[in-house]
Each structure stands twice: as C-alpha cells, then as structure tokens.
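With one protein chain held back, the other chains of the complex are shown just where they sit.
For chain A:
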Amino acid sequence: MLEFRNVSKVYSAKKKEVVGVDNVSLIINSGDIFGIVGYSGAGKSSLLRCINLLERPTSGEILINGKDLTKLSRNELRLARLKIGMIFQHFYLISQKTVGENIAFALKAASMPANAIPARVDELLEMVGLAEKRDVYPAQLSGGQKQRVGIARALANNPAMLLCDEATSALDPKTTVSILRLLKEINKKLGITIVLITHEMDVVKEICNRMAVMQDGKVIEEGDVYDIFASPQKILTQEFISSVVSFDIPKTILKDVRGQIVKILFKGNVAGEGVISDTMQRFEVKGNFLHGTIEYIQERPLGIFLMELQGEDSELAKARAYMTERGAIVEVVLHV
C-alpha cells in the first residue's frame, strides 16, 4: 500500500514560490491500477515523482507499506527504488547501449551476479515481446518498442510498483492500446501496483480501477473509475469525462427541442432500453433518443442516454420518478 500523507512540494524560483503539490493525502492500494489525471501544470507529474523521491516533497510523508521513504538514508532509498519501477513519456533509454545492456544495467544496480544476468534479460525481453531485439540499439526501435524496453527495464528487479509518467503520450493510438494491454497484463500476472499519470482520459477508462483528478496541485476528486465516470462531481472531472464520453448535441437539433432533455444513466446490468420503453408505455410521455451509448468501464457496462421527453409536467415528473425507481439516474439537462 502506498500512502501520501499531507504531501506538499513547493518550488522556489526567482523569488517566487510555485506550489507543485498542495497538501495531498491519498491511498493507493496494492494491486491497483491507479490513474492520476489533470491538465499540464496540475502537479500530477510532481506527485508521481515524489513516490520514488526523484522529487523530495517539501513536507509530508510518502509511506510504502507503512515505511516513510522520506526518512531513508541515501543508500536505503537507492535500495527502495529497486522495487519501484518507472517508465517515461520519452523512454530515456541509454542510447549508446543495446536493448539487452539497458536492461542489464538495472540488474547490475541490484547487484545481480554477472552470470545470472543474460538469462534474466532474455526472460524480460520475452515478457515484453522483444526477444529478438536484444542486440540492437534504441535508435533502431519504434516508439512502442522503446517503451517496451523501458517496461522491461522497470520490471527487471521484480518491483512491487510501477510508475508511469505519461507513458503513452508520445505514442500513436494503436501502439498506445498495445502498451496499455501489456501494462494490464503485468498488473494481473505479476500483481504489480501501477500508478500512472496522464491527460488522456481514454487511458484511465481503458485500464485503471481507481483514479484521482488533480487541479492546482490538489486532488479534487478521487475514487473508483466506474463511479467517477457514472457521476463525476467536479466540473473539471466532467470535462475530462466528456472528452471520452461526449454528449454534444448539434445546435440545430437543440433548436427544435420541445419539452425537456434528460440524461438517463444506467449502471451495471440494468437493461436500459427495457426501462425506457416501459416508461413510455406507462405514462403520457413521448420520448425521442437524441444520443446514447453504452460504455464498458472495468468490463462493467455504463449506459448513458440523452432523451427528449414531451408531455405534461406532472407526467414527466412521474416518468422520471419511475425510471429512478427502476435503478436509473435521471437528470434534467434542459427544459424548454
């Protein structure tokens, strides 16, 4: 378990103090794939880098299984870092060393006997699907392959945790998907806790089970990814979610709307269409679908529909109450 306790990071630059991380307390459980989202400058990268103390927090504690990393000596910290892998947006491989040597470097850091290194390097390359690239230099690899080498290096010493600093932001969508799939597999197979920061909500939706949203150095919202997708509380969170689940309705359509527009949300296995058709039959209400989607988050469906409802106000209220009763979350978006 990783715990941030009142962590702050203040940068002092030219007589001005800039708050990077502002009093963050957060718990990340073992086995989680935890996503931290926020715009650039929100402090998510600083927060991530506080975990392995690439940046030392100005105040607060970083506890891993109850042990405060900020209190470790230089060498203890170095040994602790062997168990915290990290991958980067720009990979940061040693360009003058082969793929194999790059991974061997990490093993040497853990003082692995020289005769055991080649076998472990091969094993790691096998795991990331680059077995035949052992003797090539990073310059000859594609971005996705470089990131796979980065992952192999990060996993070399069997870490308990993997930190991903915008790990897929420099990759094309197809490569991103394959890297995310690999991360998920690593999490499942090896039970490694993954903490990732990203500005791409797609990434969170794809692999995270828990998430936090950061703004101005603070964590403004955190929780289960599914719950946050279903009912985001903060405006910023809603903004991020609308980047993957968009409900923009063209103005020309909005112009012709009569009655009210409602957003209806079905969580889990509630059969959305059934509830809606029942509602239409029971009450004096006419409905039009304007938009609808079923998102699968953590393999659980989340149905979201936008409907135009027409009828007497009292009937509309009854219809909404009925849908709520049947397990939907109904919200009036617009009333004409």
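In the analysis below, a residue touches a chain if its C-beta (ideal position, glycine included) is under 8 Å from a C-beta of that chain, and two chains touch if they have at least 3 such contacts; residues count from 1.
The definition used in the following text is that contacts and distances are computed from a predicted model.
Of "ABC transporter permease", "Beta-ACP synthase", "Cytochrome c-type biogenesis protein" or "NADH:ubiquinone oxidoreductase", only "ABC transporter permease" is the UniProt protein name of the chain excluded from the display.
Of the candidate positions A:Leu54, A:Leu72, A:Val244 or A:Met280, contact with the unshown chain belongs to A:Leu54. When the full complex is taken into account, the listed residue touching the unshown chain is A:Ser95, out of A:Ser95, A:Gln233, A:Thr293 or A:Ser314. Contact with the chain that does not appear here is found for just one residue of A:Leu82, A:Leu182, A:Ile220 or A:Leu334, A:Leu82.
Taking the complete complex into account, A:Ala106 is the one of A:Leu69, A:Ala106, A:Leu124 or A:Leu171 that touches the chain left out.
For chain A, the residues touching the chain absent from view are 52, 54, 78-82, 84-86, 88, 90, 92-97, 105-106, 108-110, 137, 139, 150, 153-154, 156-157, 163.
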